[in-house]
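Only one protein chain is missing; all other protein chains are in place.
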Amino acid sequence: MTIMRHDPNHQHCNHVDPGRELIHVDCASHIYPDGSVGIHEMCFHVMKDEIVALCGPNGSGKSTLIEHLNGLLLPSEGDIVINGRSIARGERADLWKEVGVVFQRSEDQLFAPTVLDDVMFGPLNLGLSPEEAKAEAMKALEAVGAADLVHKLPNYLSGGQKRLVSIAGILAMKPRIIALDEPTSDLDPVHSAMIERLIIEFKRRFGISVVIATHDLELAARIADRVCLVRNGAIYAEGSPREVFYDTALIEEAGLKLPDTVMTWLEYCRGIGMVSNEQPLTRTELVTLLEKSAGNGNGKSLG
Amino acid sequence: MTIMRHDPNHQHCNHVDPGRELIHVDCASHIYPDGSVGIHEMCFHVMKDEIVALCGPNGSGKSTLIEHLNGLLLPSEGDIVINGRSIARGERADLWKEVGVVFQRSEDQLFAPTVLDDVMFGPLNLGLSPEEAKAEAMKALEAVGAADLVHKLPNYLSGGQKRLVSIAGILAMKPRIIALDEPTSDLDPVHSAMIERLIIEFKRRFGISVVIATHDLELAARIADRVCLVRNGAIYAEGSPREVFYDTALIEEAGLKLPDTVMTWLEYCRGIGMVSNEQPLTRTELVTLLEKSAGNGNGKSLG
Amino acid sequence: MSAAMISEHIPDIDLITTYGERQDSAVSRASPWTKFILLILIVMMITLTSNLVILIAMYAAILIACFMTGLPMRKILAWYAMPVVFVLSLVGIMAWNQPGVPVLSFTIGGFVLTLTDLGILLVITLLIKALISVTFSLFFLMTTKYAHFSAMISRIFPSPLDQIFLLAYRFLFLTLAMAASILKAVRSRGGGLVRSIRVQGGLFAGVFGLVFIRSFEQAERVQKAMTSRGYNGTFAAHTAIPKPRIAEYGLLCISGLAVIMMMWLVPHAGGW
Partner (left out) sequence: MAHIHLEDGSFTLVWVLIWWIIALACIGAALWFLRSPGRNNQKLITIAAFITAAAFAVFQINIPLFGGVHLNLTPLIGILAGPVLGTLVVLVINILSAAIGHGGWGLVGANVLVNLSEVIVAYIIFRGIRRLIPDLFSRAGIATFAGLFCGNLMMVAIILISGIQGVTQSSSQILAGLTLIMAVNMGVAVIEALITGLVVRYIGKIRPDILGENHP
């Protein structure tokens, strides 16, 4: 795991692996007009074929970072390089084709009079003919399981349906990277699970890299390849979910709490006085370990 | 546990215990202007001193029910009786004094120029003098831990802060019942825990009955005295969290999933072939049982 | 979000509010009432006098005050755009054919158009008057807390005007935020306002209507929330407004005297 400490003399952050980096946020800052600090000297990258989760307290700058990824917001300092094109050098005309962003409030994302119009909007801007655009839109709506909503008005959908439609709107554009801000908030467990499966499919089936910002640490633990803890507008630490979520002190410093699964496991180990190297993250892993431990008899070290 | 089945010949639902019932929703229906069914022949009640959780899929009618509880929406059929006063009989002038509602989107709840003005608004309408109202407002803001925000503009608060202020606005009016719609969505784990503690305090310290609508089944399992499963605009089943959340078939029928804790326990028991009467709901209970089971050696029946 | 996202030349309420809340200068701490009365007196002065020297002096004084307070001068200059257009489009036409020494003259289709020195002077005078008023208004806005404004509104305007005023402010924020987020959504999927209107013109009429309906529904929900806390048609802002101090009374007296002097002088100068 890397704990990021910014060196004030060094105005750039290093490339991790220039060949595989799709997004490189190079020490970018953004101050809102009213003086609030959105992000501050943020260094961040996204590789090909990975799911990155941003976790951090309210107001830590996750949404601000996400809106930078396709040039909706511009850094006041620093640079953002998407697929080799630098925002600072003004090469940002077509960023929206590379990075699709699903906003935190899906209400904000839907603006067209009908669901179909909304999902077709992106493909049309990509230069497709109306027929092609419609076909793409239908495909995307089917992928998210919302094909039955085509002719509805977006403002009279339920919260979860809005979320699905706004994801379809991005999916229809086939970007190389999709950034989702709080994809599962306000969704019921069944819909959440659906979105979760969809995110994994993005990566597996479509080869899309995914960035999610979420307060659901369980979700991050389950699906992320890499977790970045955001605090005060910068990445405070990053690493694999296992590294990050088993570092109790770190999570507390970042203003978060351990995921439930982790907490259950740690408390269990402490309770029976067991020292274990195992670090379960998902429920399945946890249960397997618990069974193993129960089978073992009692407080012996495991794994 | 009760599984509610509506008898079409019976136009009222029974009182459970008229003496202790604060809210009695008597077979109420609400159709939105565009024809969507918000709630349909809904029977629901809230007793003195209890925390009731409404759980159900997106669009099942939770928010619609909550907006009925203080007369913001009126049932097109059926009746709602709050503390003995019937809406159908037009006795709804002062319902807002009895039931405080915190909306799903706290943005909609704030309107005054400053946080203080906003929180004072209710007490002033209750007839308090500006000084008294201010004192009440300050007390409420302190109770939710937002006393430092008094002079801020609501427009510039973070999502979590908006939520806290809107709860304070209701708390300052000292209603007998508070209904909260998705109180923890979009909050980070630390803020969520704060709200959770606050809800428990409402009941303990202030003797307020609480209704929450939530997708966070873990939360419902932890704090609710009674869980109502909402489906298609009606209460599908209700009972104590233990009854409801350990009824796998029921939860599935209601379009939900078991809470993680429950699932972990059930899978564990199945895994080690243990038959147990224990039904842990919180993490602490789960861990205690797991330890006991581990201490026991292995797959023997427990409890 | 801000109006600035929509146009550079429209005052940005977010920026104005930020400066208003900052309260780190002497003027910010002065009583809002002082600034309010001063605004009235200044408007009276520029209505009464057309003396260019006085006007320039006033304008300079206000600009210096803005500068000393640390207001963003460049932004303020950018925000002059609309007032300047308003003045020029009206007076810019009137200025032709004023009596005086001709400076420029030409004929279109039989009409003789002459620009005289007095005509130019007229444009300059009216422009400076407008800028004095604009600059002082912005100065007032950007040095006064919103809470104080709302308390003043509660006291000055009769109900329900004050209610409309206070609610409109909140709705304005919500509506602008919605407009901004929709612009964001459009941009994030490759739409530019101009380009997309060309490609999908019909869609945009719908978008416009939808924004309207959505912000209306949001207003309805805010009203619901107010009703659920006992709204009965009156709500007032309760922030205490700082009272003017001695020095401020002095300033007001002097300005008042100046207005009276002007009133007394003006008839002789052929004015009111």
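Which chain is which? They are A, B and C, in the order written, and residues in each are numbered from 1.
Throughout what follows, contacts are C-beta pairs under 8 Å (C-beta built on N, C-alpha and C of every residue); 3 or more make two chains touch, one makes a residue touch a chain.
All values derive from a computational prediction rather than experimental measurement.
Peer 1: Please provide the labels of all shown chains that the missing chain touches.
Peer 2: Across the whole assembly, the hidden chain touches C.
Peer 1: Given the contact definition stated above, which residue among C:Val27, C:Cys66, C:Val134 or C:Val186 touches the chain not shown here?
Peer 2: Residue touching the absent chain, from the options given: C:Val134.
Peer 1: Would you mind spotting which of C:Thr18, C:Thr125 or C:Ser150 touches the chain that isn't drawn?
Peer 2: In the full complex, the listed residue that touches the missing chain is C:Thr125.
Peer 1: Based on the whole complex, identify which of C:Gly206, C:Pro242 or C:Gly256 touches the chain you can't see.
Peer 2: C:Gly206
Peer 1: Out of C:Pro102, C:Pro160 or C:Gly250, which residue would touch the omitted chain in the full complex?
Peer 2: Considering all chains, including the one not shown, the answer is C:Pro160.
Peer 1: Just to verify: which one of C:Ser31, C:Ser181, C:Ser215 or C:Ser255 makes contact with the chain not shown?
Peer 2: In the full complex, the listed residue that touches the missing chain is C:Ser215.
Peer 1: Can you say which of C:Thr175, C:Ser188 or C:Ser255 touches the chain missing from this structure?
Peer 2: C:Thr175
Peer 1: Determine and list the chain C residues touching the chain excluded from the picture.
Peer 2: Touching the chain left out of view, chain C contributes residues 3, 6-7, 9-11, 39-40, 43-44, 46-48, 50, 79-80, 82-83, 85-87, 89-91, 93-94, 96-99, 122, 125-126, 129-130, 132-134, 137-138, 140-141, 158, 160-161, 163-172, 174-176, 179, 193-194, 205-206, 208-210, 212-213, 215-217, 219-220, 222-223, 226-227, 231-233, 263, 271-272.
Quick note on the criterion: only the chains that are shown with their structure count from here on.
Peer 1: Any idea how many Å lie between the Cα centroids of chain B and chain C?
Peer 2: One centre to the other, that is 46 Å.
Peer 1: Let me have the rounded angstrom distance from the C-alpha centre of chain A over to the C-alpha centre of chain C, please.
Peer 2: Roughly 42 Å separates the two chain centres.
Peer 1: Hey, what residues on chain A touch two or more of the other chains?
Peer 2: Touching at least two other chains: 34.
Peer 1: At which residue positions does chain C touch at least two other chains?
Peer 2: In chain C, the residues touching two or more other chains are 17.
Peer 1: In the complex formed with chain B, which residues of chain C make contact?
Peer 2: 17, 21, 146-147, 149-150, 166-167, 169-170, 173-174, 218, 221-222, 224-232, 235-239
Peer 1: Once bound in the complex, which stretches of chain A touch chain C?
Peer 2: 33-35, 67, 70, 72, 94, 96-97, 100-101, 103, 105, 108-113, 117, 121-122, 124-126, 155, 169-170, 173
Peer 1: Which residues of chain A touch chain B once you look at their complex with the stated criterion?
Peer 2: Per the stated touch rule, the residues are 34, 36, 56-59, 104, 156, 158-161, 182, 185-193, 215, 217-218, 255-257, 260-261, 263-264, 267-268, 271-272, 283-284, 286-288, 290-291, 293-295, 297-299.
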